[in-house]
Structures are given as structure tokens and as C-alpha cells.
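Have a look at the structure below, then the notes.
All protein chains but one are shown at their positions in the complex.
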Amino acid sequence: MSATSLPPGVTIPPGLAIAKLPGDILPEVKPKRGAIGFLRRHPTMAIGGGLLLVMVLVAVFAPFLWTKDPTALAPALRTREPSADFWFGTDMLGRDVYSRVLYGARVSLIVGFSVAILASIAGLVIGLVSGFNRLADSIIMRVMDGMMSIPPILLAIALMALTRGSVRNVIIAITIAEIPRVSRLVRGVVLSLREQPYVEAAVASGTRTWKIIFKHILPNTLAPLTVQATYICAAAMITEAILSFIGAGTPPIIPSWGNIMAEGRALWQVKPYIVFFPAVFLSITVLAVNLLGDGLRDAIDPRLAKRI
Amino acid sequence: MDNRPVLLEVENLQTHFRTMDGVNRAVDGVSFHVRSGETLAIVGESGCGKSVTAMSILRLIPEPPGKIAGSIRFQGRDLLGLSDKEMRDIRGNEISMIFQEPMTSLNPVLTNGQQIGETLRLHQGLSKSQAEERAVEMLRLVGIPEPGRRVREYPHQLSGGMRQRVMIAIALACNPKLLIADEPTTALDVTIQAQILDLMRDLKTRVGAAIVIITHDLGVVAEVAERVVVMYAGRKVEEAPVADLFRTPRHPYTQGLLGSVPKLGSSLTGQTSRLSEIPGLVPSLKQKIPGCVFASRCPKASDLCRAVPPGLALKAPGHFAACHYAEAEGSVAA
Partner (left out) sequence: MSQRVLEVTDLKKHFPIRGGLFGSTIGYVYAVDGVSFHIDKGETLSLVGESGCGKSTVGKAVLRLFPLTSGQVVLNGQRIDDMSAGALRPLRRQIQVVFQDPFSSLNPRMKVRDILAEPIRNFGLARSEAEVDEKVGSLMDKVRLPRDAVNRWPHEFSGGQRQRICIARALAAEPDVIVCDEAVSALDVSVKAQIVNLLQDLQSELGLAMLFISHDLAIVEHMTHRVAVMYLGQIVEVAERRALFGAPRHPYTEALLSAVPIPEPGAARERIVLQGDVPSPIKPPPGCRFHTRCPYSMERCRKEAPRLRDDGTGHLAACHLHDLPAAENPLLNKAPPTAFRAA
């Protein structure tokens, strides 16, 4: 403390005990704002979100990214190795794998996002109902327990066996298979939120039940549900690929990563690239979604990390 | 004067944490000492740095994001200079600690006997049967009925008060020279708290360990402590023998603190007037405060206080206060 920084009119009386303030032992941290600050605070979310954004852009702008018609057959150009003309090579019908993989991103992302949204909405409704009505709860949860005893992939296969292969049916089948898990999560969150003092205080201040659900319970369910939705999205993309791979998913005419891999299966040992490229894209997309989910979870509530 | 040898000497302790939005100066230049067999209380409100001080002594602060500076001399050795292995030999052996939450501090899959035996076998190389024998002895010492049976039970089979007794037994198993108790009775009911405080007082005379008790409860301080350190916003603002501190607190923060707790029996003596309030909030520790840390809430604060940090000055025998306006002995109006 130097006397020069004293405000006017203040004098230090003689003999005054003055503390010697210790210096800093850690370098000063400047809180970063904007994009850089966000990246530093939530690196997983930024990386995951960035990768996913790239995938979405690839899917949307596939026609402009130097692609050919992904379904055009060219028997003369079968099973070409990757080259300047065919970046990822061609498959056994002479179709350009690069174009098919890029268009395939559309199917994967549509299925992933649709299932995540639909399963979340359905799970939210079911979870809210069973969290608020004891009778409905005991019936719904027994049904859900039953559904959860079947692995989701088997359930989806069984459902697909009942219908025709189409993107819409794949979405419906995977959604149904994912609903029990979401419902359980929402129900658990609702039950714990109902015990929260702010909900009890809202009851005491005469708030009607529907208002409690929509103003107090629902908004606080959305955070954990969003995190769960990203995991569902990733799981749905994998399930879709598996369904297509075993021929129970999207019709072979539509280029989806599962279909491309299924077609390349027979030639796996001689022409591995046909399977390799869609697999890499699938892995990167799933990784991106999972990173985004982990980042969201940590950003929303570090304690959630232990619960989910 | 107190002639007991100094056991622990903390000098200019700083424990800072790196966070996303700045450096948190949780403890910033705190010095105090503990003599052999003495009970020192560190009091303050949440966020004043009292628990961080305790954790720093045992070097239980994760580095990074934390960083400890200063010196912590225990029996002449600077703990901050020791290797991790040397530190492990001291923890639980020469210095041990009891925490607020007895349930989360005990391992649920070990029996009570195993928890106590673990430290003994680690530090004193006892055999399994010797360790169990000693565990029974320790449980008896801390007043657990039927120690022979309880030694084979698990922590969840005990009540909260009994668990805290087991914690104390573990802490005392190796005959430590210093026991650090961080809010040992805060989670307990008042009748159970009375049992544990009685036990701690009784054990102190029998075992002879020095105790550093960290608490926010001035009643607990008055009951067990010999000397008190008052902390506020990471700094020590006052230190005094317990009777002196409660009779003539000299720092305005301590005065405010004592005035804001009602005393039992107030309705009989007719002292049920308004409680004195300390207005405002504790300042953020992420900003550097040039002057006195309490100036923003202090009724006596002047421009001098806001610009010049007060040093700890001797105001009466053994009584230090960091306030430009604290009266020294003799000048206090009785």
C-alpha cells in the first residue's frame, strides 16, 4: 500500500497497524466472453456441436458438394477403388460411394432427430401422467417394465417385421422402442420435483394442478430431458444403421449408411472401403451427438453427471 | 502465559482456486498457531475460508485448481514441503480429521472395526487381530455400548450420533497429536450434539491431543475452545482467549456476530430486544479488496478502512484484532 493511492483527505495516523497484503499465487483469470469463452467453458459441447453442425450442413448441401446421383447405376464402373473421380470408390453396382455416404447422412440425421423429438414428447407426456396419477402410474409402469425387458433393437426389429420398410416406419419403430426409457426418466424427475419446496409452495398458494405441471414441473424437466434426447438421438442412428444393415430398415433403394454397409458386406475382404466410409461417418456423427449431450449435461447441472 | 510448546504454526497461508470466472482467494494470508494439548476454534460464516484452512493443513486441497502458499509447520517440519508419501504418513496418524457428515465419511462396505483397523494397520503395522482388539478398545473409549458387537457391524446400522463417535474413534486410533474437527456437531440434533461435545471434552483430558475445531456455532465455541480465531472473507480478523473474546470482542465483525445470536434464557432476563444485524453481504472473493474486508458492512468504516488494510494489532494480552478503530485495553468503556 503506497501513500499515493490514498483518497484525498485520508491520512495514515502514526503507529497504525497496517496489514501487508500477500501477492497473488495464481495468475489472474480473465473471464472470457463470446465464442472463445464458450469454447473454453464447454469444450465438449463446442466440439460435439461443431461436428454435428458440419454433418447437418453436409446432409443439407449434399447436392452441391461435388456429388453424383447416388442411385445412378453404372455397371461398367463397378467396385472402383477410391480415386480422383470416385473419392470413396464405387460399389458393386457402380454407384458412387462418396455421393451415397453424403446423401446417407440425411437418413441418419432425420431418423436420429425425429426419434429424439418424438420419443421425448411421448416420454414427457407418459412420464408426466404417471408422475401425477398413482393409478395410471401403476399400469403404465408395468407396461414399460415389460417393454424394457426386451432390448430396444430386438423390439425395433420385431416392429419392423410387422410393416413395410420405409423411413417413416423405421422412425416409428425406434421411437416406440425408446419410449420406456424416456418415460422412466421423466417420471423420476417429476416425482422428485413434486417434492421440491417451490412446488409445495405453489400448491399452498392455490396454483391449479395443470398450472403446476406446465409452469413448475415441465420447465424443470426439459434440461435433463434434452440431455437424454441427445443420447436417444445417437442410439437411434445406430439402431437405424443396424436395421438397415440386416435388411429390416429403410428400403435398399434409399442410400442410408446401414444400407451402404450391408451392400458392401459381401465384398468386405476385397473392397473394405465400401463399408469403411459409411462406418466412419456413422461413428463421427454418433460421437458428435454424444459429446454434445455430455457437454449439455455438464453445462446444465454438474450433479446430473452422476444421475444419468 | 501459555508455556506449552507450539505444535502447529501456520504462517501467511494462502489457498486460492482457479475458476472459470476468476481466482477465488478462499484463504488469503492467515497466520495462527496451536500449542500441544490446546483447543483452538476457528469461527466464521460460510465462505470465510475456515474449512479451506483445515483442508489446507492436511493438504487435502486438489492442486490444480487449488494452490497453497505460505508455511504450515507441524512439529518444526513444513508440511507444504513434504512429498505425498510423507504427507500420507502424517494424515490419520499424527494429524487426523473428523468431518461434518459422518455417513459420507465412512466407507459403507467396511465394518466399523475394519474402518478403525485400517488406519492402525496402515500406520502402526498391527496385525489383523491386534487391530480388531484395539478397535474394540477405541469404540469403548468413545462410549459406544457393546463395542464387541458393534465392531462387526456396518456404519448404516448406527445412528447419526453413533457414526460420529466411530469417526472420532478412527481419528483417535493412532493417538494423533492434532485433531482437526470440521463442524463435527452441525449435522447432529441438539441432545446428540451435547453428547458429542461432552465426549470431545472428556477425550481431550484423557488423550491429550490438541484440537482445532472449525465451526459457525458460537455456543459450541464457548463450550469447548480455549482460544478463538475469527475469520471473515478469507482473512483473520480477530484472535483471543475464549473468555476475553466473548466478554470484549474488539473487531466490529465479531461484535456484530455476537450481537446477532439470541441467548437462551433471554425471556427470563428480559433481553428479548431486537437482534443486531450485520447489514449487507460478504464481498466476492474473486475481487481484490485493497482495504479492510469488512469495510463494506462495518458501521465504523471510514475512507481509511476502505484504502488501508488494518493489520492485526495486540489490543489486550493474547488478544489481536485487525481493525483501525478497535480500542486497546484500558481505553474501552466498561
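A few points about this structure:
Labels A and B are assigned to the chains in the order they are written; within every chain, residues are numbered from 1.
One rule holds for everything that comes next: a residue touches a chain if its C-beta (ideal position, glycine included) is under 8 Å from a C-beta of that chain, and two chains touch if they have at least 3 such contacts.
Keep in mind that what you see is a predicted model, and the values were worked out from it rather than measured.
Taking the complete complex into account, B:Leu258 is the one of B:Val6, B:Leu60, B:Leu258 or B:Ala316 that touches the chain left out. Within the full complex, the residue among A:Thr44, A:Thr67, A:Thr207 or A:Thr226 touching the omitted chain is A:Thr207. By the touch rule set out above, subunit B reaches the unshown chain at residues 45-46, 159, 161-162, 189-195, 197-198, 216-223, 225, 242-243, 246, 256-268, 272, 274-279, 281. Although one chain is not drawn, its touching partners on subunit A can still be listed: residues 196-208, 215-216, 219-220.
The rule is simple: only the chains that are shown with their structure count from here on.
If you average the Cα atoms of subunit A and of subunit B, the two centres end up 46 Å apart.
Here subunit A touches subunit B in the complex through residues 1, 5-7, 9-10, 12, 16-22, 24-29, 31, 40-41, going by the rule given at the top.
Those residues of subunit B whose C-beta lies close enough to touch subunit A in the complex are 12, 14, 16-23, 28-29, 67, 69-70, 235, 290, 302-304, 306-313, 322, 324.
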